[in-house]
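The complex is shown incomplete by one protein chain, all other protein chains being positioned as in the whole.
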Amino acid sequence: MRNTQAIQPLFELSRPGRRAAVLPKCDVPTRPLDELIPSGSLAASPPALPELSEPDVVRHFTNLSTLNMSVDTHFYPLGSCTMKYNPKRNERLVSLPGMADLHPYQPEATLQGMLELLWTLQEMLAEIGGLHAVSLQPAAGAHGELTCLLMARAYFRHLAQPRTKVLAPDSAHGTNPASAAVAGFEYVTIKSTPRGFVDLDDLRAKLDDRVAVFMITNPNTLGMFDREIREIAGLVHEAGGLVYLDGANMNAILGISRPGDFGADMMHYNPHKTFSGPHGGGGPGAGPIAVRANIAPYLPAPLVAKDGNRYRLDYDRPKSIGRVRSFFGNTGVLVRAYCYLRTYGPKGIREVSENAVLNANYLLSRVKHILPVPQGDRCMHEFVATASKIKAEKGVSAMDLAKRLLDYGYHAPTVYFPLTVKESMMIEPTETESKETLDAFAKTLFQITEEPAELLHEAPHTTPISRPDEVRAARQPQTSWPE
Amino acid sequence: MRNTQAIQPLFELSRPGRRAAVLPKCDVPTRPLDELIPSGSLAASPPALPELSEPDVVRHFTNLSTLNMSVDTHFYPLGSCTMKYNPKRNERLVSLPGMADLHPYQPEATLQGMLELLWTLQEMLAEIGGLHAVSLQPAAGAHGELTCLLMARAYFRHLAQPRTKVLAPDSAHGTNPASAAVAGFEYVTIKSTPRGFVDLDDLRAKLDDRVAVFMITNPNTLGMFDREIREIAGLVHEAGGLVYLDGANMNAILGISRPGDFGADMMHYNPHKTFSGPHGGGGPGAGPIAVRANIAPYLPAPLVAKDGNRYRLDYDRPKSIGRVRSFFGNTGVLVRAYCYLRTYGPKGIREVSENAVLNANYLLSRVKHILPVPQGDRCMHEFVATASKIKAEKGVSAMDLAKRLLDYGYHAPTVYFPLTVKESMMIEPTETESKETLDAFAKTLFQITEEPAELLHEAPHTTPISRPDEVRAARQPQTSWPE
Amino acid sequence: MPYLPNTSADQQAMLDAIGVTSIDELFEMVPADLRLNRPLALPPALTEFELTDHVGRLAAKNTSAGQRVCFLGGGSYDHFIPAAVDAIASRGEYYTSYTPYQAEASQGNLQVFFEYQTLITRLTGMDVSNASLYDGGSAAAEAVFMCLGATGRRGRVVTAASVHPEYRQILQTHLGNLGIELVTVPTPQGNLAPEDLVSAVNDQTACVLVQQPNFFGCLEEADSLARIAHQAGARFVVSVDPISLGLLTRPGDYGADIVVAEGQSLGNPMAFGGPYLGIIACREELVRRMPGRITGQTTDRHGRRCWVLTLQTREQHIRREKATSNICTNQGLYALRATIYLALMGPQGMREVAELCLQKSRYAQDKLASGGRLSRAFDRPTFKEFVVRDQEDRVEELLEEAGRHGFFAGIPLGRWYPELADSFLVTVTEKRTKQEIDALAASLV
Partner (left out) sequence: MPYLPNTSADQQAMLDAIGVTSIDELFEMVPADLRLNRPLALPPALTEFELTDHVGRLAAKNTSAGQRVCFLGGGSYDHFIPAAVDAIASRGEYYTSYTPYQAEASQGNLQVFFEYQTLITRLTGMDVSNASLYDGGSAAAEAVFMCLGATGRRGRVVTAASVHPEYRQILQTHLGNLGIELVTVPTPQGNLAPEDLVSAVNDQTACVLVQQPNFFGCLEEADSLARIAHQAGARFVVSVDPISLGLLTRPGDYGADIVVAEGQSLGNPMAFGGPYLGIIACREELVRRMPGRITGQTTDRHGRRCWVLTLQTREQHIRREKATSNICTNQGLYALRATIYLALMGPQGMREVAELCLQKSRYAQDKLASGGRLSRAFDRPTFKEFVVRDQEDRVEELLEEAGRHGFFAGIPLGRWYPELADSFLVTVTEKRTKQEIDALAASLV
């Protein structure tokens, strides 16, 4: 039933002379091009783009879309990514001309509604994080990490303290070490205990006056809340360092516990996770950051300020690290986050985390009999099961299980992360899934573990393609269509 | 890869207490219900509707949609239905608040833009049809037929002529006889010649002073233009009757030949075919009608009238047959038709028909070697092939071929209509399909005719379901989910 | 041209393959003297940007309901449309597909129509719903045709002045044409008095058609009216406001034989009157007289549950002049929208939206009547609409003045009811706030 012709690459579909877009005639007196542009700067020919009609284009991309799994179509328990439902009302509202059709350099008087919204969002994010000041500029979580680490550098430079190290647990997301490196820090890994908590002895051992920042994800990537977080923060602070909270897992603790209250000095949010911004096939996200008063002066400019009932962009921030992104930020994602928070309100936002944690624990209770869950019987918003037993017994890997799940209409959990658990499957159901979906998923997972290994090694069997040759892709990279 | 759980019927997905829509608190002082509504008129309980969350609803209907073939996803050569590309720009424009958010009883002063658009459309449709006056009120083609037949009754009543019969060729679409019956006429069938033209002798024989209207589809449902249409019209007019042109096939003759010029007194358009209104899974369409001056007084009210540069709804039409529909009509479809006509303009609209006819003739030239095309080597916008040969040779029916085409990602042509051709497959490619698509379709059709009969009898094999039991559906009709 | 893939090279290759030298040659079938020898006199072509600009300007010449506060109703209502309705209905697989003749390639639409039919039967309390008709008005006419056939009575059809005037005009168009009398019982008190109905029906009456709540917003004594119709051997047809069924007795529970309704209020924009959604549902025994498409559940070759168009022997493409109706293209996409709307609302949502309409419109009645100049025209229980009488009999001015204050305040009734030339119809949906109602009252003095 699939239309295989329409999904040929654009370049195969192209026919000389075909056109979709037609431009209006030029209504001003025109001049010869070479009068306007030095001949050397004029391209000999138009760019070598494919030539298609509008029906071709629509059919091509519409059919391509159906090759994706997505939250709108499938259960998508991709651990650490919080693939929750993306409200349609938010999409409608963000595309109002009064939101989408605004130029970033319009006079502030013509942007009062937008600035009011963004100012309120700053306030809400400060409150949720238990911190004091917020910048909405970073474009994604990793960008927020980097921004905060740059602020830490400026902060310590200001204190004339030569602190060169960033510490984080081995279970940290790859962006943590990468951000540390980009910010010019030396990155040091801290061991975790078997249950995924920070190994305090190792932390103590590695804390010294060269440590600028300790980055922690709490709840961590095993979905466990580190009970010793206060103590950890205490140690870091004693050593003169700052605590950074990777907020990717905030979906577990909204209205329940606040990073600022458990010792974080800086944090980022992932509104595309926690606050239902759609993931867009890879992005965009946003990475708003919240910090303590002592770090606030270093925030990137501009922030939104309120004077009486006027709102303005505040660029006058002498200690600011400067900019990390052009214009204001990923506003569209921020508007969605605002809509989301206004939909839930104080009581509702707590119910989000309650149900996210309830769903995760329920699914854990269904899954643990099928695949061991090393961390134990409890989790926050997600948990990590391991396929190492079934791997040992019948050679079926986490990847095999993941691929087979696709056949049954489930997106795979995150596999092989965190690296601290062998054959890991990181499962995050989110609060927007129903009990029936979780039951059916667990049932299917069990069924799969009963299936013959050969079948699983070759899975998936019902998807458009199966087990692409990644080695070949990397050996002779073909990253574009040959001209 | 399909999500089978999400497409369970809504009533299976329902769980007591689940909710999507939440309504605002009542902000006016409320009164006890029984004070406002007599107890007898109050329902004992809320309606027994399913209870779902918003994510449930979105996932359900999104997955369901992928079980359909559509023009956006597949080649859809459904003869007589003109399944052409539905421009996205039209969808965008029709949903502008200034178009979609208008109440039909707003003061005319607040509707000037809409009335201007509709007035212009009336003018354009009169010009395209070569007729004098247009009503946009009918809601679909069949509704337009009925409206014109009602006008014919009024017209002859006014002339005190007791004309009780409507004539139409045996190849006529089912709505023609049905409309005649609903309008209170006696319906008489006229034979067609083997090539699908009106049998003049039979027509002559059946024309008398009881004949009110002769309905003709030209080009006819075989995609042939009746060369004798003038003569036919002459005969009907001599007999004192009116000629009705079923405009479903106007896509073949836009800017090439005008019904008014070849003798039609009344006609309907199918904007959802000819003017790219999307078919919406069955509708909505619209059925604007155009008529000669002598019929104009009988048009349903209101029409849009222009005084100077003001536009108004003209209800003052004493001879009007009255209303056939509430409010103005299927305005949304009419706005799309307007956008379509404004996109093509005078030259472009002719190219539409030129390419529709070119594509049909080209496909005919590819198909005739595979399946005989009784009408010969030429057609207008569509043609009718027959599977009777392959049926005789290996027992493969037109239905078998149609079903097998689905497997290869093509919607089936119209089968078993017109009734005048055995094992008929009525193929209408439309002008928005590319040569490559037509070539691939023909190649596939050939391939299928080479496949074993058993395979075809059981086709389709790749669709979500195959060969539903229609007899059972009709024997014990289950037309709703049991309470 | 943006929608024409054929390049001149393609055209040449195709002409060669066909064996002709020009596209004109393909039109030889059309006699030369019937060909138009000039371009059509149409306005010039516009590019997408120009068209967008042009239609944007036309739209800007209108004042949308959202630009004022809308208290207009009378069969088209300003109810809230959840974003999910638009998001789903704008998927190409829905709006660019056609009638599900090929069940295997249309299970999405077929299941939606099956769900739609079920939701309509649940809402109305009837046995069978079809998959949609054009609009509420033509649905009323189709219902009357069903009754003419079912009873074999061609004497008269009885209705009331309290039924939507345009619906009655549609009935008149058809019944007048067939020489069947349409008796319209006056409703001076704002509703159809049972005793008046008694004297209007006779043994040649095919059906009685009433509206609940009626055009004036008032509740009819539906059960008594049903009894009277049935006692006369006539069928009882009710035209309802689907939103009211969140609260009011289901027509199936007071004896309706056929229920029709305008489905616009179920998630469809007002769009200057269309496309709308014609709802029709009936009792089991009438199903074979039902017009239009019906979806039925069955199983496929492998025993899988699935859906198909069924009982097609009622329809024009099979039965031709013997069909129950001439309808072919229906309003499928709007049935989909109604299905999504009802799925989102659920029982509680429908109950609450109905209660909000009721309470707010009652509040508005009292508020408007409190000023002195305006009064309620009828002393009957109402749902979301009501008729207001202007002491000073200057309705047009009053409404224009309100327009200047930013309100679509109401619909003048004089155009349909000379005796109500001093009155107008005010509608209050769940979208209207206390503040808006108070402001309206302030502007109407």
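Per-chain residue numbering starts at 1, and chain names A, B and C are given in the order in which the chains are listed.
One rule holds for everything that comes next: a residue touches a chain if its C-beta (ideal position, glycine included) is under 8 Å from a C-beta of that chain, and two chains touch if they have at least 3 such contacts.
This is a predicted model, so every value here is computed, not measured.
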Selected from B:L10, B:L36 or B:V58 as touching the chain missing from the view: B:V58
Residue among A:P297, A:G332 or A:P372 that touches the chain left out of view: A:G332
Chain C residues that touch the omitted chain in the full complex: 48-49, 52, 80, 82-83, 87, 90-92, 430-431
Residue numbers in chain B that touch the chain omitted from display: 1, 15-24, 53-56, 58, 62, 87-89, 91-93
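Basically, only the chains that are shown with their structure count from here on.
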Centroid comparison with chain C (C-alpha atoms), farthest chain: A
Whole-Å gap between the CA centroids of chain A and chain B: 47
Of all residues in chain A, the ones touching two or more other chains: 1, 15, 18, 53-56, 58, 62, 87-88
Numbers and ranges of chain C residues touching at least 2 other chains: 1-5, 10, 48, 82, 84, 86-87, 92, 105
